[in-house]
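And then chain A:
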Amino acid sequence: MDCINQLAQCLNQGGMDSGLAQFISIFLGVVLVATFPLLVTILLIWVERKFAARIQDRIGPNRVGPFGLLQPIADVVKLLSKENITPAGADKPIYNLAPPFMVAAVLLVWAVIPLTPYHFGVDLEIGALYVITVASIGTLAVMMAGWASNNKYALLGAFRVVAQLISYEVPLAMAVLIPVMLAGSMSLQDIVKAQYGMWFVFAAPLSAILFFISSQAETGRAPFDLLEAESELVAGFNIEYSGMKFAMFFAGEFMHVFTNGVLMAVLFTGGWIGPFAEQAPLLGLIYLLGKASVWYMISLWVRNSVPRLRIDQMMDFNWKFLVPMSILNVLVIAFLLQVIKQVGLTPIDPNNFIQNLPQTVVLLLGNVFVGYIMLSWVRSKGRQARAADEAKKMPAAAVHAVGD
Partner candidate 1 sequence: MIDLTNINILPWLIPVGPLLAFAIIMLITNRSKMVSATDKHEYGGHHPDYDGMTVPVVTARSRVMSITVGLSGIIAAWAIAWTVAGAATNFNGVFGQQVFANSVEWLATGTTTLSMGVMIDPLNTLMLIMVPLAVLCIFIYSIGYMAHDPRQSRFFALISLFASAMLTLVVADNLLLLFVGWEIMGFCSYMLIGFWFEKPSAYQAAVKAFTTTRVADVVMMLGIVYLYTLTGTLNFRDILYNPEVLEKLGNTPAILFTGMTASSLIGIFLIIGTIGKSAQFPLHVWLPDAMEGPTPVSAMIHAAAMVSAGVYAVIRMYPLFEVGAHPHDGLFNAPLMLMTVIGGFTALFAATIAVAQNDVKKVLAYSTISQLGFMIAALGIGAYVAAAFHLITHAFFKALLFMASGSVIHAMEHGEHHVHAHGHEDDEDDEHEHSASHAIEAHGHDSHGHDSHAAGADAHTGHKFDPQDMMNMGGLSKRIPVTFITFVIGGLSLAGFPLITAGFWSKDEILADAWLGTSKGFGPQAFVFFMLAAAAFLTAFYTARQLSLTFLGEARTEEAKHAGLGGPSNISSITMQLPLIILAFFALFAGFVGVPSDFPVLGEIFSPKYPWFGHFIENTLIVPPPHPIFNWIPLLTSFGVAGGGLFLGWWMYGRKPLKAGEPDPLVNILGPMHNVLKNKYYFDELYTIIFIKPAQAISKATGDFIDKGIIDGILHAIATAFRFTGDLIKTFNLWLIDGFGDSIGQGIGWVGSRLRFVQTGRVQNYLLMVVFFALVLGLIFIASAGTAAN
Partner candidate 2 sequence: MVVGGLTPQAIAFGFFTILTLGGAFGVVLNKNLVRGAVWLIVSLFGIAGMFVLLSAPFLAAVQVMVYIGAIGILFTFAVMLTRSMTNMRQRFTTQWWSALIVVGLLFVFLMSGVIVPVWGGISPEQAGDVVATTTDLGVALVDGNQFVLPFEVASLLLTAAIIGAIVIARQHEEE
Partner candidate 3 sequence: MVPLWMYLAVAAALFCLGTYTVLSRRNAVAVLMGIELMLNAVNLNLVAFWRFQSPLNMAGQAFTAFVLVVAAAEAAVGLAIIISMYRSRRSVTVDDVDMLRW
């Protein structure tokens, strides 16, 4: 028997006390799950910088190591060598607690992500809900950091972030609901397995988009990077942080982005599913990371090409567009699912691609319907605004179609 997949039994047969063996295996698993994203991050930093550079028609890091691959290491060293400043009048414990919270908020997500058919931290009955839940810890961390560092810029930044994060959690949760409904389970493993026949991204592209946008906002990167709007607030809530603590925030952010990619992969593009994933589990991990990095690239692309929003625009966009759309989406999908079940289009064998087609088509049409409704609504609102502006003899360009 292989000692990779059933470590505990393996050790046990090696004559070790079963409880201890179990403990060791769990411990190893935890260590792996915890360290893996951190390691990935180091790579991600490089990827990100290269990518941004290419988009901005630069070369990017190219000095340290081949293609500047060792650049992140250098950064880490630099950050480590920096002094850890704790501002006077800061609320020390909270100040020091905030960065770990930030990292933990992301790392905790990894605990439930099914890396392969057989390898995952835990397969929670309520995995999806858990994912949304731990996101709120990040919010808390931001709050703590912003307040504890006893700095008005930090506090303002924190306020903005918290407002943003809390607001965007609503469409996020609504979007996660859709895969849950489709898979009929909140456990991520089940959700992945439910996508054998058909990835949910085809059945519910709208919720995929919603999830993508709101998770982008959750990470607080462009176009939603108001929390550290360099040009307005001096780096936002983490202004007072330096050295390794800042690095934690930093790493947390990077990990968050990539984690979102992983979540996209798990929820919408069938996680580790791929040829021979069952036979060779590590293959599944590779598939997962591949899909995840695709989404990651897209988010980088967005980040580097879309300008930053004003805070009122951001809020309007959330409350007046995303939230209604997500609610409408949930309603329509739920309705359609019932209809499908009643009509009998539900695939007999969910793993069969062909049998999945009708259901997928119907749901897709539903998505198109919702999207059309929302967009035309926005269009009419935009028209009205433009008309009002013309009436006021103001430049029509001031009005963004999206938002109000």
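On how the list was made: all candidates are chains of the complex that A comes from, given by their letters.
Throughout what follows, a contact is a pair of C-beta atoms (placed from the backbone, for glycine too) under 8 Å apart; a residue touches a chain by one contact, two chains touch by 3 or more; residues count from 1.
Remember, it's a predicted structure, so these values are computed and weren't measured experimentally.
Student: Would you mind flagging which of 1, 2 or 3 touches chain A in the complex?
Tutor: 2
Student: Flag every residue of chain A that touches candidate 2 in the complex, lowest number first.
Tutor: The contact residues of chain A facing candidate 2 are 18-20, 22-23, 91, 93-94, 124-126, 129-130, 132-137, 139-140, 143-144, 147, 155, 159, 162, 166, 169, 186.
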